[in-house]
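See structure below.
Of the protein chains in this complex, one is absent; all others appear in place.
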Amino acid sequence: MKLLPLAVKSAWNRRLSLSLTILSIAISIVLLLGVDQIRKEARNNFINTLSQTDLIVGARSGPINLLLYSVFRLGNATNNVSWKSYQELSSLPQVKWSIPLSLGDSHRGFRVLGTNRDYFKFYRFAGHRQLEFATGGVFDEVFDVVLGADVARKLGYSVGDRVIVSHGLVSAGFADHDDKPFSVVGILKKTGTPVDRTVHVPLEGISAIHVDWQSGARSTLRLSAVQALKMDLQPREITAFMLGLKNRIATFRVQRQINEYRAEPLLAIIPGTTLSNLWQLLGSFEMVLLAVSVLVLVAGLIGMLTTIISSLNERRREMAVLRAVGAHPHHILLLFLLETLIIVSLAMLLGIALLYLLLWGISPLLTEWIGLNLQSGALDAQQWLFLLAILSLSLVISLLPGIIAYRNSLQDGLTPRL
Amino acid sequence: MARVVSLSELRFTWPGSPRPVLDIERLDIDRGQHLFVQGASGSGKTTLLSLLTGINQPDAGKLEVLGQDLAEMSSIRRDRFRADHLGVIFQQFNLLPFLGILDNVMLPCRFSPRRRKRAGDVGAAAHQMLDELQIADGLRTREVMQLSVGQQQRVAVARALIGNPEIVIADEPTSALDSDNRDAFIDLLFRRASEHGSTLLFVSHDRHLAAHFDHRIDLGEINRAQHEMNP
Partner (left out) sequence: MHRLPLVLSFCCLLLACNQPDSSQTDNVSVSTTAITPQALIDPTPRGDESVPSEPPTLPTISSASGDSDPAYREITWDDLMPEDYRPETILMKYMQQLEQFEDDDPKAMEVYGQIQAELENAPINHKLNGHKIKLPGFIAPLENSDGKVAEFLLVPYFGACIHVPPPPINQTVLVMTGESDRIAVDNIYDPIWVKGEISTEGKSTDIGEAGYRIVNARVEEYTG
């Protein structure tokens, strides 16, 4: 292909302005592919987190807020649910099973969930999948702990290790329940849900470590673990609970009953519905993000066009030389298309490289902040098609300077009048 | 064949122009000639060259180059014809700044398989041409912009002659050179053109250069379109 080396060398000659163009298009490609990647991963993560659960109940707040803190471990409850209400409502005739949830503590950045053995029995995700143990088993004693897969992996725990729980969400050392350590009895298999990043303890364990925290701060009494065990560890409050009903058709009725419960202001949500609503919301947000990314791409392409068009005049002599040695105006046009091909191809390679770099860099941060587990695999077919579309679009718009150059060289012949 | 260029009743008008810019009854150029065409600016020399090189087509008349009628050819064929049989030298800016010296010399072979074949090993042929045009080895790796105008013009000649095209057209090739170098340049051009068997068509407004040539024409005289304008 006789023209390609010419196009390459010509572009290399103008490499400063072209590199900036390449960079700007590369950035827009990072944005487009990045948004797409995050969107797909978020879909896989979020949407499969919880199944087969009819109601989630918490103190009255907003439905999405309740979903986020109870299932995704994001955000916090503003208030708690009394143990009495939990007992009463979970004993309703329509209820088949219930799982209590107690949140608020953390261990080295991972949230601690107080619950009971029913959690491991009834929790479902991704349709019908159950929680399974990689090693060990469910808790028996007050100070037993079951770790999610990512917790164990990141912190290097195995069955038998000791775990100290911090009060609140951040450990700063001085608010640790270090006098009452837990011991790991089980580690769950990876689920791809927030379960992986959770530290599970029995409800009584939460009560035990808070035994001398009743005023909100550690009291001077300092009860030991052994002493704590002797006290009544039944929780007085929990954060939220999940319900499975005998008949799903009764869902609305039970939901209404709980929402109108007089003893305490509570909110019952249908997680399938709230999740779909959340998903729909994110979808609109996603659309906006995608639109912005497309606009950034358009800006990048216009920038490329500007760079090329502004070089047209100074390259008219070059075109005359090429015509003198036998080039036809369509060769000139082709040179411009080739140049665009080079620019956009390099931009794509750079963009993909930057994308992987970025994903590798921010992935752990995203996991910690919003629970998103990004996997940087290869680009999928849809993404390749997308890149192909961008390439085609670029070639089409490069016809503009190409055709101008074509006509110029027809007119100029061997002697451009500049 | 003996006649390399033969044109008769050649007429050309630029689109939008009321009058023809070129109206030539007859012009013949024989093989091996070094022809000086004197033309002041505005005499139609640019147009004539554009017709001879196949860039434009005449409105009327016959234009035969190497026995082929350019008026009958499509633009693509004319461009190929030019690549195959013509070498062109401008007054200045002959070379592509983004290519090396050697690549510039080899350029015609990229567009003409015929010339590539005739050149044989194109790289070696390029070095050979640069030897003939007295471009030192050390200069050959430099960038175009680092050469003097005189050196650039000689590289242009090397490019025009690589692969032995039948005709070389030079449009004011010495006008950018200082007078000391002009004669030497023309001398070199003559010798190399003859060695490669090329007919030379040298166009210039400078009548002092005519002395070098044994064949001369004045475009202002043979171009009837100019007679009305300059009676």
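Things to note:
Which chain is which? They are A and B, in the order written, and residues in each are numbered from 1.
By definition in this document, a contact is a pair of C-beta atoms (placed from the backbone, for glycine too) under 8 Å apart; a residue touches a chain by one contact, two chains touch by 3 or more.
Being a predicted model, the structure only gives us computed values, none of them experimental.
From the options A:T115, A:S207 or A:T251, the residue with contact to the unseen chain in the full assembly is A:T251.
From the options A:V8, A:L23 or A:I64, the residue with contact to the unseen chain in the full assembly is A:I64.
Shown as candidates are A:V81, A:I270 or A:A347; the residue that touches the absent chain is A:I270.
Chain A residues in contact with the hidden partner, per the touch definition given at the top, are 43, 47-48, 51-52, 54, 62-65, 68-69, 74-76, 93-94, 127, 169-170, 246-253, 255-256, 259, 270, 272-273, 275-281, 283-285, 368-370.
Methods note: only the chains that are shown with their structure count from here on.
Mean C-alpha positions place chain A and chain B at a centre distance of 67 Å.
Those residues of chain B lying in contact with chain A across their complex are 46, 49-50, 53, 55-56, 75-76, 79-80, 82-84, 88, 90, 93-99, 103, 107-108, 110-112, 159, 171. Contact residues on chain A toward chain B in their complex (touch as defined above): 2, 6, 9-10, 12-14, 317-318, 320-330, 413-415.
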